[in-house]
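Removed from the display is one protein chain of the complex; every other protein chain stays in position.
Order as written gives the chain letters A and B; numbering starts at 1 within each chain.
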Amino acid sequence: MEQRDSGCRSACPSCEPTTVSRRDLLGGLGVLSMAAAFGAPVLLADDRLVIPNSEGFLVVDRKKCQGCGTCMMACSLAHAGVASYSLSRIQVVQDSFADWPDDVLLATCRQCQDAPCVQVCPTGANRPDARNGFVRRVDPDVCIGCKLCIQACPFTPVRLQWDRDHRKSQKCDLCVDTPYLDEKGGPGHVQACVRACPVGAIAFTRNMPDQTRADSYDVNLRGAVWKQLGMTTD
Amino acid sequence: MTLYGYAGKILRLDLTNRRFSEVATEKYQAWGGGHGLGAALFWDFCKDKTITDGRHPANVCILATSPLNGTPVPSGGGRCEVLGVGVGMYPVSWFTRSGFGGRFSTMLKHAGWDAIVIEGKASSPVWVDIRNDKVEIRDAAALWGKDTWETQHAIREFMGAPGGVDNAWWDLNPTAADALDPARDMGRTTQKPAVLTIGPAGENQTAAGCLLHDAGNGAGQGGFGAVWGSKNLKAISVVGTGEVRVADPKALLRARHVTQQKYVTSITQPDFASWSKIGNVPRPLFMNPPPTTERRPQACQGCISGCRARFAVGYGNESTCQETNWYLPAVRRVAKSMEELAEINLRAADVIQRYGHNSFLFQTGLHWLEYLYEEGILGPGKAIPSNLPWETYGTLEFAEKLIHALSHREDIGADLADGWVQAAYKWGRGDDLRTGHLQNSYWGMPEHGYDPRAELEWGYGSILGDRDINEHCFNIIFTNVTAAFAFAKPMRLEARELVEIISEKLIPYATNRPEVLDFADANMYSEDVARLVLWHRHYTRFYKQSALFCDLRWPDFYNTNTPDNRGATASDDAGEHIFWNAVTGEGISFAEGIERGRRIWNLDNAIWTLQGRHRDMVHFAPYVYETRFEKGELFPFYMWPCRDEQGEWHYKDLMGRKLDKDKFDEFKTIFYRMEGWDVATGWPTRKLLASLDLDEVADALEAAGRLGVERS
Partner (left out) sequence: MSVATGSMDTETARRILTQVPYSSRFTVGALVPPVGLRQSNVRSLGELELVLRPEPASLAGLNVDRLAAWIETEVGDPAGAAAVREVARAASSYAAACEAIHRLIRERVASARLLIESAG
């Protein structure tokens, strides 16, 4: 696991659960709806931001993935015009010698409700984008390359990438900044990885997965056809 | 000048002096990539092109990628080509090729290299550690003797690469200061190093030695494992954090999307019986029943429809096709259930992967060995001595003992190490090549399963080249039609429509000339069929072996997923040239790709000519001429489109015939004339080579006294 800021009090499942969840507390204060209503982060007295929820998420089925890396290539091409795994905002990690299903991990940005990477950004480069469904997006024109967001992500592997050529962080924006896609990207529009996947192992959803569980973004996308092909749908 | 698709440089390894240097790719751009690039590199860097055994120190082995590697060209981004003089062919080991899939070519491109040229011989075992542009030739004493999987694990551990999949980003920088310096930052990756390695079969320089990557991606034919073994090269590991620059990313993504939507059957509502190559659902090709439903399809990078699998059962990962076929007939002798059959068979596949042993040689070889043993010719104290426990034939233990012996030159492995046909003659079993007990049809290599007496383009292409072609371009016709016939299902495409659709795409030599597909007896040795073989050689040399479109998915001639049954090949929206142009920006036509293939094929023939090739050598094993492809023995029929005497097209059974040696000789003359080769020798002429901008090649042939003569 990455080293995390010990002062982080984000209610993500990698932390020890607090006695009273921040969500309950903030919900009780009506802060969440206020944030959503104004379409803007709300700064609390303790300098923590309450940010509106993303209106879109990627969910994956690690049991289904064929490990072809097409999603990674499509992602980097759509965003940057080059095919690069290191610049891909979705990561497929695999081990040829491991047993299914532990031979593949699909690591996508969770668009966390209380995103640590947004919290720590000193310039506001990483923020929910009000014009694009509050997707947590790094503005490359504002990012100063401090890497605090990379350090703050509590997941393994970290869901942000370091662009070593431009010296900036980047992350999944659900394809908002995709100058190389014909169609519009973003929540409710096209995601390059979802579209490119030959087996349908990645899906877009508007429903926020359970933020208290690490495995809530790994879902079952296998149906009758998969069964007909002789593979388990469990 | 920006080279799109290419990394821009080639790694040249001098193993003798343990040094490396860079060569600019730009000089070789016209050759495309893969085979073309590799053949041109071989021409430039191999100082003795007369050698006929790949274990000779003058041999140069090339690993060559394509501009398409590392991009999402559907089933065009994941292969890697291997070239050099081979080992174990008969009577000459030609300059030859092999290929493998997986992650290696992608990773090599990301590391910033288009190809690796391997020259010389290290004084002791070495392995090569490539991390972006940092290259180290390291001592491999600790790796030598390890099997292919152990080697990869050991290299991962040495490099500090993360294991498993729940791993953090791997920072390639040696120090934190390097990471902070834009000029030195090597970047980070979540990917494991891609390692290509030999196992014991290659270390012991046996003809069956192959190159193995990950669990089951193998370059089998050609004995390149033995080539590496002879150079004391154990493995090459590569990790890269870079990128592939694409000329028109939008066009590439668009064409990929078109392929998915138009040419590939829907993954949610598939047509399981579609007639297509690129258009089918992912269906792993292991030959035994699946050992479990707990598995995934597994694919090379960029593939649109994976052909492998990974399982929950702890064995069989990434073994598919041939590796799961080599021992299956034997396993049936002992298996008491399908579950037991699947397990023994897949574990036997694991064995052959670990030893880095080419399983294809057993396609015909295993039956032959069984025959020799059962007939009392081979065994303890027999004419062919062998102390292997043949009474346990079919068990996993026997499989391991057999592969161990053959990989270590022990027991019968001592004679088989130089080639199976060579061993047959040494053992006094040359007659088995007449009777068909050993069906190694061409250049000492096994018949593939598509008998040259029936499927003409396969046999002709193999014997006119350097190896069993393993190119299923037209072979899909046999599979689709024969299966439909067997199940009494309606043909998705009747014979006439099928050949007309295909011939629309045989640009430029046979466009709308469906007669080239007529394999009827009356047409077997015709100019029509020669024209098909010509097209096939040129198409595969460029599009499949240089651009590296995968043989399993391309060409896609006909495709019942589309409204007009036309496939993706040569199409304006998702044809091979469309993808090539989107990546490279070169703007070629489909026909220009064929022309590039012709150039590459002719360079190959020039190298074979220097190796001693003459048309008199170009003949099948005797059984092909002396015995018939017996009707019904292996299958009731072999269906293929043929014309009748009225010129009407039907699907006909091609079983029951043999080839006529004299008529095949005449066919060779027709083919040579069409290629522009000297019909007396099969050698290229100066006029031909000059037309291909290969004047220096003509000079070399002339100096060697092997330049073809133009004859009227």
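The criterion applied here is as follows: a residue touches a chain if its C-beta (ideal position, glycine included) is under 8 Å from a C-beta of that chain, and two chains touch if they have at least 3 such contacts.
Predicted model only: the values in this text are computed from it and were never measured.
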| item | value |
| --- | --- |
| For the chain not depicted, the shown chains it touches | B |
| Per the touch definition above, residue among B:243, B:451, B:504 or B:576 touching the missing chain | B:451 |
| Option from B:3, B:107, B:126 or B:287 whose C-beta touches the chain left out | B:287 |
| Absent-chain contact - pick from B:91, B:163 or B:636 | B:636 |
| Touch criterion as defined above, residue of B:322, B:353, B:386 or B:407 at the omitted chain | B:322 |
| Touching the absent chain when the full complex is considered, from B:16, B:132, B:479 or B:669 | B:479 |
| Residues from chain B at the interface with the omitted partner, ascending | 283, 285, 287, 289, 321-322, 325, 328-329, 332-333, 335, 338, 341, 363-364, 367, 370-371, 374-375, 439, 448-451, 472, 475, 479, 482-483, 485-488, 552, 632-636, 638 |
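We take it that only the chains that are shown with their structure count from here on.
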| item | value |
| --- | --- |
| Gap in Å, rounded to a whole number, between the CA centres of chain B and chain A | 40 |
| Residues of chain B that touch chain A when the two form their complex | 70-72, 77-78, 103, 106, 110, 149, 152-153, 163-169, 182, 185-192, 214-216, 241-246, 249-250, 252-254, 256-257, 260, 264, 267-270, 272, 281-283, 290, 293-306, 310-314, 317-318 |
| Contact footprint of chain B on chain A as seen in their complex | 1-2, 63-70, 73-74, 76-78, 80-87, 91, 93-105, 107, 156-158, 162, 164, 167, 180-182, 192, 195-196, 198-200, 223, 225, 228-232 |
